[in-house]
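With one protein chain removed, the remaining protein chains of the complex are shown where they sit.
For clarity, chains are labelled A and B in written order, and residue numbers in each chain start from 1.
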Amino acid sequence: MAFDSFSAFVVMGGHGPYVWTCYGVFFLLVALIAWLSIRDRRQVVRSQQREQAMVSSGQADTARRARAGGGFQRIPTTQNESISKS
Amino acid sequence: MNPARKRKLTIVLFLLAGVAVAVGLTTYAFRQNINLFYDPTQIAEGEAPVNVRIRAGGMVEEGSVKRDPDSLKVQFRVTDYSSSVTVRYEGILPDLFAEGQGVVATGQLNENREFVASEVLAKHDEQYMPPEVSEALERSAARAREEGREMPQY
């Protein structure tokens, strides 16, 4: 410990206000970076969750029909023939 | 790397080089304005204008500080170890002001080539050390002076 007592540590030989202001602002702004980053992440995740919830409830109808019909519908194509012909 | 990318990279590098040259030339042209202060040699050689607000900077000469006992008036010499200039000032000096320490003063050169300062700032170097180390260095420097040998620069 470079100081004799806790009060000497706080006073810092008269430079306390300067030193503690700097450290205070440092931790404040570092916390600000963390808060902004976490807030951004939450916003992105929440808006996406809402959108997905909306889409799935809107599609519930179609989905039910699709399940009843056995999932994907088979669509006949003529791709192979056209490739072999050309 | 494919030719298109190579071409793009060349363009980017040329752009960067162009900006660098432009900025370099500009700062070179304005170098005297970018310099914060004139050093004592420049003042002695007459490079610094008289009766114009300028800054002067250097080291406070050892043993040159004269304080007026009745007021805040103070006079000292600022040196760069080849020339020096006398500075007059009235006001509170910064805590770090001391003989052998750096200062930057704002003010005007009068006709007698004395610098009349309205503000004095302290300039410190990049060395940091505990008080004990500094005292030990001073002791060994004093011993070296007594024995008449050159002290290596720390």
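FYI, a contact is a pair of C-beta atoms (placed from the backbone, for glycine too) under 8 Å apart; a residue touches a chain by one contact, two chains touch by 3 or more.
Operating definition for what follows: contacts and distances are computed from a predicted model.
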Response to the item:
Complex minus one chain; that chain's UniProt name from "Sulfurtransferase complex subunit TusC", "Heme exporter protein C", "ABC transporter ATP-binding protein" or "Iron-sulfur cluster assembly scaffold protein IscU" is "Heme exporter protein C"
Worksheet entry | Chain not shown: contacting residue from B:70, B:111 or B:126 | B:126
Worksheet item: If the missing chain were put back, which residues of subunit B would it touch?
Response: 5, 8-9, 12, 15-16, 19-20, 23, 27, 31, 34-39, 57, 93-96, 101, 104, 119-135
Worksheet item: Which residues does subunit A use to touch the chain missing from this display?
Response: 1-3, 9, 12-16, 18-19, 21-23, 25-26, 29-30, 32-34, 36-38, 40-42, 44-46, 48-49, 51-52
